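Take a look at the structure set out below.
Complex shown without one protein chain; remaining protein chains in place.
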Amino acid sequence: MAEMTLHQLTRLLRECAGEEEGVDLEGDVLDTPFTDLGYDSLAVLQAAGLIEREFGISLPDETIAEATTPRLLLAFVNESPSAAA
Amino acid sequence: MTDSRTEPPVFTGMGVAAPNGLGTEAWWRATLEGRSGIAPVTRFDASGYPATLAGEVPGFDPKRHIPSRLLPQTDHMTRLALTAAEEALTDAKADPEQLPEFAVGVVTAASAGGFEFGQRELQALRSQGGQYVSAYQSFAWFYAVNTGQISIRHGLRGPSGVLVTEQAGGLDVVAQARRQLRRGSRMMVTGGVDGAICPWGWTAQLSGGRLSTVADPARAYLPFSGAARGHVPGEGGAILVLEDAGAARERGARVYGRLSGYASTFDPEPGREGEPGLRRAAELALDEAGLAPREIDVVFADAAGLPEPDRQEAAAIGRVFGPHGVPVTAPKTMTGRLAAGGAALDLGAALLTLRHAVIPPTVNVARPADEYALDLVTAARPGPVRAALVLARGQGGFNAAVVVTQ
């Protein structure tokens, strides 16, 4: 499976958790905390669940808790061994 | 000096999502004109089911009414509830932030929760597996969801609650809101908005044995008529703002009417002799309001639309008011029965009847069956209305009655 991109992540967040008013997800949000983007822990969990299924990977609980920005989450996703691989 | 805690509380705000109008104004206009919102189901393909009609709220665009972040985590009926709650608080010109912390609470009625949301998640679970179930399932379907979401959206930190008494809930919650006002809250957001127009909800309602299978919208739901064949289900309801009378006066709020009396009763268990509890509920509510039957100007009926419960209700009204003793109306003939939202919408109609001095009609029923001896209002009837009685019955034996006065 190819690496997940920021664009894919924001699209997925929008799809499964909506979009906060006044937040530009197309901007430079790689290091913006999810909470500042309007996403609470449930939104991140919902997105993580979707990523796990789409990419066939498993993200440990602690990983999800530590992934407080898009950059961190993408790193965890792209470093995790794919179930398909 | 009167103690505002013993003075009846007042209704100061109203928000409506009804099958014959979204928003109080559109709904009330349609209601007085006798325009029905009952039509073939559009929310899913109902052609394979014995019942094919519903009352669906028109012109509701979730993207326009609900913030994007809330969309993935809300059932359709919660979105309608949030829309009605916002209208009610705006109508009351109430700014909860100006009130003391913990002064405003929320009590709503529920019946089946966010059932359509629940169906989607059950389908994901059963067809794909547990890991496909949404993180929002833990609350999006449950009975407390509307109260929770309304309190969060408007920052209402007072005492909150949720009651389930099937169709009687829309009145029971208003009484619960009154209890909280007596205990010190200033304002309560209450009422009910409901709906389960999805295949799974349809199947569950069909199993209740009370849905009409008539396909003609003008002939499907005919309470108190000789041709009564069940009811049409609908979605929507009303959210009302109930306020301590003194607090409302202090801020110069515009008042729809007073909550003067309430009672709830439960029918004898099946197989046990005894009169159903509806008459007792009506009499207890009148007693509490300190009104004689002749002082009631209109009764909003529960109007089950089946011979046995219609007969029971007509008998209860007859015993309290005498034959043809009071104008009786059922504007829900234009919306269908809205589960936990129905009685709340009737209460809204009763309040507007007080304000506008006109009783909304019961549609499609040319005249009630003679045996019921009812003065059924079949065309909008102008005239002063000082006090109205609203009746509601929930399947299983629940009865509730509310008296509102000018």
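The letters A and B name the chains in turn, as written, and every chain counts its residues from 1.
Following the convention adopted for this analysis, a contact is a pair of C-beta atoms (placed from the backbone, for glycine too) under 8 Å apart; a residue touches a chain by one contact, two chains touch by 3 or more.
In this section, contacts and distances are computed from a predicted model.
Q: Looking at UniProt, which of "Hydantoinase/oxoprolinase family protein", "Quaternary amine transport ATP-binding protein", "Beta-ACP synthase" or "Tripartite tricarboxylate transporter permease" names the chain we cannot see?
A: According to UniProt, the chain not displayed is called "Beta-ACP synthase".
Q: Based on the whole complex, identify which of B:56, B:121 or B:297 touches the chain you can't see.
A: Of the candidates B:56, B:121 or B:297, B:121 is in touch with the missing chain.
Q: Please identify which residue in B:40, B:129 or B:290 touches the non-displayed chain.
A: For the chain that is not drawn, the touching residue is B:129.
Q: For the chain left off this view, which of B:24, B:52 or B:73 is in contact with it?
A: Only one of B:24, B:52 or B:73 touches the chain omitted from view, namely B:73.
Q: Just name the one of B:277, B:305 or B:360 that touches the chain not displayed here.
A: Result: among the candidates, B:277 touches the missing chain.
Q: Which listed residue (B:147, B:329, B:378 or B:405) would be found touching the missing chain in the intact complex?
A: B:147
Q: Could you tell me which of B:66, B:163, B:245 or B:286 touches the chain that is not displayed?
A: Hidden-chain contact among the options goes to B:163.
Q: Which positions on chain B touch the chain that was left off?
A: 44-45, 48-50, 73, 101-102, 105-106, 110-113, 115, 118-119, 121-131, 133-135, 137-139, 142-145, 147-149, 151-152, 154-166, 169, 172, 176, 179, 196, 199-209, 263-270, 272, 274, 277, 280, 339, 394-398
Q: Please identify, in ascending order, the residues of chain A that touch the omitted chain?
A: Counting over the whole complex, chain A touches the hidden chain at residues 40-42, 45-46, 49, 61, 64.
Everything that follows uses one rule, which is that only the chains that are shown with their structure count from here on.
Q: Distance between chain A and chain B based on Cα centroids, please, to the nearest Å.
A: 41
Q: Going by the contact rule set out above, which residues of chain A touch chain B in the complex?
A: 15-21, 38, 42-43, 45-46, 49, 52-53
Q: Please output the residues of chain B touching chain A within their complex, sorted ascending.
A: Those residues of chain B that touch chain A are 67-73, 131-132, 134-136.
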